[in-house]
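Excluded from the complex is one protein chain; the other protein chains are retained at their positions.
What follows is chain A.
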Amino acid sequence: MSIIESEKNWYPEGVERCSLGKFLKWLAFLGIVAGYGFVAMIVCFVYGLGVTGLDNYFGFGLWITFDLAVIALGAGAFFTGLLRYIIRIDELKNIINLTVIKGFICYSGAMLILSLDVGQPIRSWFGYWHPNVHSMLTEVIFCITCYLLVLIIEYVPLILEQKQINKIPYLHNLAHQMHVVMPLFAGIGAFLSTFHQGSLGGMYGVMFARPYAFRDGFFIWPWTFFLFVLSAIATGPCMTVLICGFMEKVTGRKLTTYRIKSLMCKIGGTMLLIYTVFKYLDTWAWINNVLPRAGMTFDQMFYGLVYGRWLFVCELVLCLLVPVVFLLTPLRKKPVFMYSGAILACAGVVINRYVFTVQALAIPVLPFTKWEIYTPNWAEWATSLMVIAYGFIIMSLSYRYLPIFPQEVGLNKK
């Protein structure tokens, strides 16, 4: 049997896939993008972070924005896991595998970028060895690393269910037993993920000397703690739907029913509505309380085009109110509105993470300093693209060889 023929034996039962040649060309393209990023990563490791566009004014830049954005968008994994295994919305079993893989890609990608972003990556374990329990970042380090382990545990049974691997009795039984205990890991994942999503928001909210980011709050948690959790669980399901829709477009096959996607968007939209209410309240309190207390005004928070008011309007109107309407009304029944709503919601959370990361630092707090502009350079873009390419590679391999979509066979019967 030729390699091309035997490779087909590795596909999930009863599905069709593109030719091996086509698939390898696709992987080669992704490999080139990832390779370019890998070179940039090596350059960063060898020469230091001076090769990036970061500086002493912008200690955080594209990488942190990228990390926060992918972690928020990857939140579909824990939230869908929670709904599927704990709250027992059974229908979600048709999309849960995709969310797990997406979560794994997002979190492992974020870890990769974080290892680049810290100046002394070899010391990363100090977060466990010398933890500062008062730092939100310590909590982020704890939860992200632990949650990545949970995601690996959730991903492994999927790999073990691969047709050929599953023929081995031991691995077959292992996969089965892991599925049995999955609600436990879904619970742990939900706990860990909620806390680090919150802590990522808390990271900004506690910066009391940065009026753009600082927020009052409840007990030790600034309001951004809760807002980041809400925005993540609102946009995570939307991102899952977008990935699913994109995969259907690329492969030309139906992978889940519209009903499932619509349900995910309805869940996302509902959370987005709750988030919108709290975000508006928070913004009102920020403008009328936090800023005046610091002697600053709303107008002082914006500058030129790159830090302009348009970002604020986009985030709070175009990417909140509009998707809420699209996702929570009968408009959702039309794909164009459902996908547009999901795209806008995801774009909103990216803008939110960007302004909290970069704009918060660009504002001159000392009255005799001035606005500074941050521009990421090739090294930051290339490494970020590398992670995206890495995500595509993992997803492509998973789709080709693993039984991710239980409905795929039924939906594509000729």
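Heads up, the rule we're going with is that contacts are C-beta pairs under 8 Å (C-beta built on N, C-alpha and C of every residue); 3 or more make two chains touch, one makes a residue touch a chain; residues count from 1.
Methods note: contacts and distances are computed from a predicted model.
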Per UniProt, the name of the complex member that is left out, chosen from "ABC transporter permease", "Sulfur relay protein TusC/DsrF", "Lipid II isoglutaminyl synthase (glutamine-hydrolyzing) subunit GatD" or "4Fe-4S dicluster domain-containing protein": "4Fe-4S dicluster domain-containing protein"
Full-complex contact with the absent chain, from A:G74, A:G109, A:G198 or A:P222: A:P222
Selected from A:A209, A:L305 or A:V336 as touching the chain missing from the view: A:A209
Of A:I159, A:I188 or A:A294, the residue in touch with the unshown chain: A:A294
In chain A, positions touching the absent partner: 47-50, 54-60, 117-121, 123-124, 126-127, 129-132, 134-138, 140-141, 203, 205-211, 214-217, 220, 222, 292-297, 360-361, 365-369, 372
